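Only a single protein chain was left out; the remaining protein chains are all shown in position.
We just call them A, B, C and D in the order they show up, numbering each chain from 1.
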Amino acid sequence: MSTPTLWLAAVLPAAALVAGLLGLLLPPAPSHDRASARRTAVALGVAGAAVSLLAALALLVRVDAPVEASTTWIDLGGLRVTLGLRLDGVAVLVATAVAAVALAVQVYSIGYLRRGPHDDVDVDHRYPPYAAQLSLFTAAMLTVVVSGDLIMLLAGWEVMGVCSYLLIAHDRRLPEAPGAAVKAFLVTRVGDVGFLLGIALLGVGAGSFRIADVLAHDYGTGTLTAACLLLLAGVAGKSAQFPLHTWLPDAMAGPTPVSALIHAATMVAAGVYAVARLFPLFERAPAALAVLGVMAAITMLLGAFAATAQDDIKRVLAWSTVSQIGYMTGALAVGAPAAALFHLLTHAAFKALLFLAAGAVIHAVGTTLMSRMGGLRTAMPVTFWCTVVGLGALAGVPSLSGFWSKDGVLAAAEAAALDGAGPSAAWVGWLVWLAGLVGVAVTAWYATRLLLRTFLGTTRTPLLRPHDPPALLRWPVLLLTVPAALLGLAAFAPWFADRLRVPGDDTGEAVELVHLAPNLVLPFLLLLVGAGVAWAGWRRDPAADPARFLGPLRPVFVRAFRLDDVQHTLVVRPVGALARVVRTGDELGVDGLVEGSGRTAVEVGGGLAALHRAALPRAAAGVLAGALLIGLAVALIGVTS
Amino acid sequence: MRPVIPYVTAALLFGLGVYGVLRRRNAVLVLMAVELMLNAVNLVLVTADTTVKAALPHSGQVFALFVIVLAAAEIGVGLAIVLQLYRLRASVTVDDVPLAEPAPAVTPAERPEGAVR
Amino acid sequence: MTFGQVLLVAVVAVPALGALATAVVPGDRAGRVVGTVAAALTLLATLPLVGGDHGWFGYGPRPAVQPWHQVDLPWVPGLDLRFHLGVDGISWPLVVLTALLTLLCCAYTLWRVPTGGGSGRALVALLLVVEVGILGTFLALDLVLFFLFFEVVLLPMYAVIAGWGGADRRRAARKFALYTLFGSVLLLVGVYVVVAAAGTADLVALTGGAGLSRGTQLAAFTLLALAFAVKSPLWPLHSWLPDAHTQAPTVGSVILAGVLLKMGTYGMIRVAVGVAPEGARWAAPVLGVLAVAAILIGGLVCLAQDDLKRLIAYSSVGHMGFVLLGIATLTATGLQAALIGNIAHGVITALLFFLAGAVKDRAHTGSLADLSGLRETAPRLAGLLGFAAVASLGLPGLAGFWGEAFAVVAAVRRGGPLWLTLAVLAALGGALTAAYFLRLLRRVSHGRPSPAVAGLAPGLAGAELTAWAPLVLLALAVGLAPALVLSYASGPVEALLGVVP
Amino acid sequence: MSLVQSVDNVAMLPAYLAAGTAVLVLLGDLLVARPAVTVAVAALGAAGTAAGATLVGTAGTRRTFCVGDDCSWVWGGRAALVGAVIALLTLGVLALSGPLLRAGRTPVGEYCFLLACAMTGGVVLGAAGDLITLIVALETLTLPLYVLVGLRRGSLAGAEAAVTFFVVSVVATTVTLLGAALLYAVAGTLHLDRLGATLADRADLTDLPLTGVAAALVVAGLAFKVAAVPFHAWAPATYDGAPLPVAAYLSTASKLGGVVALLAVVQRALPGDMTGPVLAALAVLTMTVGNLVALRQRRTVRLLAWSSVAQAGYILAPLGALALAAGRTGDARTAAYAAAVAYAIFFVLLELAAFAAVVALRPADGDGGTLADLRGAARRHPWVGGAFALALIGLAGLPPGLAGLFAKVTVVRALLAGHAGWLALVVALNAVIGLAYYLRVTASLYATPTGAAAVRPARTVALALGVATVAAVVIGFAPQLVLDVAAR
Partner (left out) sequence: MTGADVLLLALGAVAVGAGALVVATRHLVRAGLWLVVCLGALAGDYLVLTAELVAWVQVLIYVGAVVVLLLFAVMLTRAPIGPSDDLDRPGWAAALVGGGSGLGLAVLLIDAFRWSRVDLPAAGTAERLGEQVFRSWVLPFEVLSVLLLAALVGAIVLSRPDIGRRSADEGGRQ
């Protein structure tokens, strides 16, 4: 491996990391020199992301074959932990996406976290730590991407969790923000328990945590299945898959750019990426893939249906993320990692675009509720058109990026279902395929609804004078429109497709991302149906919400099938109660025993002392009785022995 | 001669002495009971001289002599002590001699100050 | 005497003499300065210890303990007691940590003496005596000497708590003293069970069982493990700790949590496992189960805790549970995890207690209900608290990760249904750790400033930064480069495990 | 054959010195009639006795008053140790008596004379080779103390203490005498070594229940002297009523005498399988009850008294190892005896220091007072308070009171050498209870003072305290000194 490549790969996370660490040293509080602190923070954040992006682009050019380098980090009693890089096409592509989105978010944040027009409070008085945390977040994700060692991957993985926690809790005006942040971290952390155990199983089996060693090791089926299932728990947490998806919608309490970062390129992508990275292991564990498939199918539909009823624009997008990640994991489940990764990339582009655009809307109208928007098309044309592109890609409008990648997923599922292709069982293919198809229609429905409710019709808050955002906000959105629209076409470029080849795939066949076949029509038809129904509903009464047609299902969908409540009832409350019980038990039981023995000693002492609260004869009696008893005992022992 | 006769006499005398020590309230009577016990010991010692093949003849009787002297000395001092007590309290009832300090006069509220802390 | 031997003796003698000097120097501040200088000199003396003979170049079987330097002088032959000190890869990091923390505490005391009665220099002198005991415990290679130093710590620490602690300090201090004495008298009996059976108290000779019968080993391990379990503390023998920590002054908590508890875990590795390996093998499942119980119960209690210092104290129960789980696995991985967990916990919890002390000193309350919005008024303090909490919950890349994650890995490595279950439960305990620390941060850092917090000055004193910065850096450094701690330990650990049947 | 036993006067020198001291004090008091001279004579005599005991002891074992192989007087290492220590304790107590004697309500001459008589008893006790000498010496040690205890003029507590001590002591002596008489009736000899040999040789005697009971009665009677439970109830009342220096003497020299007497019969005369279980039971009871009751004491001297009851338990504990067959092997026995002696030496030193500190902190001629009276004492008198704290911590058996720590270690080691692990555990757990009240006293020494005026400690008391403390520190670092002399 050539040294420059190595250096570039190291720079990739390091640049952001350094920027982040330096940023943390800046004065966080409002103080007399905060203007300069903010400037420094901005410079550091943007520079970190930019350098990372440049490095990623350079690597994109340089890396055409997988490269790997590692050095021992620490050897724990025969278990080798390495500090290593493992670069292949997938890694470089994902890294590029991450860095690009990160840069866009950094730039966007400069403008977004200024004083808002409808807010007297100085929102960004803690900008330096915010920017630094963004940088750290990026660095962590990039670490996950380039890491050649499971422990190192875990490091990035967990740091991401912490950063998400910090960033979601950033906004001090929102009372629900800290709770959402804690939830985000905790739910993913619970998943990470499985992830850690899975890694431990793999590492212990191979005697090393290096991914190459792990992939090369021949595990027993039981171990492998267990390890893969455990890894899936972590994946479910990070990638917001059922049943650990509940944190993601709540995480919308964070500032919108943070949401963009989390949803587009970092947290949620990490799970999919990790599975793809270790795909050869999953291929050998069909049971795990089946579980993944079920999970994916449920998630797809769950997310899609939940998105239909939301009023909060960010929550619609959040649920759509849940659903789209379901497509990716579905692709993985049917043995098409390339399709999953392709969808990941296109999703990164259009979801970042959508969030930043939504941010622009929120910025303009000062609310996230669609019921208070409407008719913004004229006031915000740029934002409107960008959103149209984004939503089109999301829904899978032909020729936009999402169309191609979603088609890839559906085609793979169809192949698995009909032809039994891929490593998983046919029923998994059927499940994913059917769920995917339904999902297409529903996605089209809620995308249309979002567009109509937000931009068309009449304005519902007439006092506002919304306008397109300033340049700092506009340009990132505009630039993201390009990949959101066009990235799908890259699938036709062999060099691109080839880069999405996962490690286990050494067949040498060309990676086929797009299947230009008649059955492309089927999803397109479903799309039209979904969009048409939504449009029809809106036409009947442009002021009303099309979601009203959901009828009694609406509240269920709003609450996302009440899974939050289930989680609260089944996990949160029992744990809290258990904690109180254990605390009481510890204080009264364990400590009570200790204190009690002390008290008992004192009591017994008191009792014995009371025995001595007597007159002299008792002392003499003690002597004589003692002698008598001892004599008696000795005599008896003497007689018996 | 049946040595068991004086031995049992001694045992019974000792028992009577023990009973007296424990029963009597008057310090002088207690001392008398002690004398009974000591005499029981002496009887054992003197009788033992007849029963054992001692390395030194008459050791028991010698010991008994020493015990008599010892008892005399103790009674002398003991009576002086009892009389001293009588001078101070005008009573020689041993039941009035406490073993423990008088019951605490401090209130429970004060206790943590001095005792527990 | 070689240079290394001089250093070894100096490491114990300098703080002892320093304590004396501190006590007799006229003037309170002068005394504190003298004490701090002595602590600094001690730290300086510990550092070059690393430059010893690390390898084993001789012929024949590898001895289980190969000190880099050692001093071996007769003391009380009638009690099988020799003044035998030595340092190796297992003890050296702990020695340095002890010296460092004591120095930081002394320096901190230069700036602020806790209110409550005693003079500052008496506090510094007591801290130095505590240091003597801890360092001696880590360095002792004679069982009886080990016990002796183990006991030295007790009363000075009692005095620190009782003299400078919080409102309920007397009771807490008494509980601490009596409970830990309960542990150390068991240690005494255990030590002489071994010595009486083996005829020697030399740890180098004893390590590996030294031909002790199985029955003796079981008895010895039970006694020794109980003793160390009290000190560590292992659930359910932990209940002295929350009270002591809550009531102790900041520096007392720092020393207590930072290094004093490590005497227990160190003893468990070096003495209990080393001397009675067969007993260790026999008791490992029980130890493992209790360790996991400690993790879970510590976590759950923290989750329902409403006092800052008490929460941190209970968190120690959980963390020490991970360390003991590592030891209980009796694998090289587990022991190394325990060693690094020891160091990490020392650094991080010391920092946490410093911070909790700072919060409490400023806001005059430690109740979580009365604290909130710290990041609004004192952002740096809140940031550091966040850092420490995150480090403590075992974030990879910071010191706490290695010990906890690899204790779990070690349990997985040990294999079998029991250990796998323990691994799963311990990993869940890790999630609990996150839960209560996040709850702590949410209460203290976020939200609107409470009345107690509203008036805080945003800045930090220079002394505080001086005391904390090394800990922050260490938490990072050990996290990023665990080899700092473990590179010297692998040899001794392998050798130790080489003798475990 | 001469009419009178041949006498080795060199071997008898310590006894002569001790008895001579008594006589000289009496004469000096009669002829010179100056308290200072009397005290000086007594002090010189005590010092001379200690020196003589040591000198004669270093020259090897000397025996005299022999009948055949049985000797009534054996001046060996143990005797020299006991003699020297008792003489030194007498010297120390004399120093502590300074304020009491200067206060003027105590007859100086008689006080010193009685003390010297008691010392004579103690010196003879260590060398006694037969039961008669042993018991007579023990009485000589005790009888003057009845008087001394009652010497607080006009104090009802003092008179009551004297009566208590006297009555219980007489009863206990009678029990001992009965045991001795029965032993004689069984074995036909009164010399300890011969008794031991006889009982070891003749299984028919040891099978007799009477023999066991006789042995038990001797042990029980002697256990009274060390205030072992259940023969202890006199101790707190007596200590508290007696003048402080006399209480100090009772809890150090007198207790040491009891230990020596017990050891003499247990080691030389009685078979271990008879005495072992008795001693083990006594040890367990003694330390546990002593410690538990001490938890509830509010008067300083009573607390010390109960603690010294508990300490007697630790002294007896190693002998409890004799209860087991493994504890009766040669090495284990030797270790047990040596441990008991060593513990006793460590203990009397620390106890003397503790009493010296109490004397120093209390007004002359006062009693021990309550614990509340000691509040903040260490802040008013840092050195005295520090020494007191050190002594208390030593009694608790913790560093920095290394002497006490090594004492406990010695006991535990001896017990484990005798495989009496359970007894070692009891000792260990009792040490925990012990710490509870020692800590309470120590902590109250350093508490905020309540404002009582500071009393300036007398010079002699300070000297005694200083010497005892320095000695405690020295043997704390070099316990081998004590272990060596104790093992002889």
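The rule is simple: contacts are C-beta pairs under 8 Å (C-beta built on N, C-alpha and C of every residue); 3 or more make two chains touch, one makes a residue touch a chain.
Since we're looking at a predicted model, the values are computed, not measured.
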Displayed chains contacted by the hidden chain, counting the whole assembly: A, B, D
Touch criterion as defined above, residue of A:A307, A:L500 or A:A621 at the omitted chain: A:A621
Touching residues on subunit B - with respect to the absent chain: 1-26, 28-29, 31-33, 35-36, 39, 42-43, 46-47, 49-51, 56-59, 61-62, 64-66, 68-77, 79-84, 86-87, 92-93, 95
Touching residues (missing chain, whole complex) on subunit A: 617, 621, 624-625, 627-628, 631-632, 635
For subunit D, residues in touch with the removed chain: 1, 3-5, 7, 19, 22, 26, 33-36, 65, 67, 72-73, 101-102, 104-110, 113-114, 117-118, 120-121, 124, 130, 132-133, 136-137, 139-140, 143-144, 146-147, 150-151, 153-154, 162, 185-186, 208-210, 213
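Throughout what follows, only the chains that are shown with their structure count from here on.
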Centre-most chain [mean C-alpha coordinates]: C
A-C compared against A-B, more contacting pairs: A-C
Chain centre separation in whole Å, for subunit C relative to subunit A (CA means): 36
Interchain centroid distance [CA atoms averaged], subunit C/subunit D, Å: 43
Set of subunit A residues in contact with two or more other chains: 598, 609, 612, 616, 618-620, 624
Sites on subunit B at which at least two other chains make contact: 21, 30, 94, 97-100, 117
Subunit A-facing residues of subunit B, complex: 18, 21-22, 30, 94-100, 103
Partner subunit A, residues of subunit D touching it in the complex: 160, 163-164, 167-168, 171-172, 175, 207-209, 211-213, 215-217, 219-221, 224, 230-234, 236-237, 274, 277-278, 281, 289, 291-297, 433, 436
Sites on subunit A touched by subunit D in the complex: 598, 601-602, 604-606, 608-609, 612, 616, 618-620, 622-627, 630-631, 633-635, 637-639
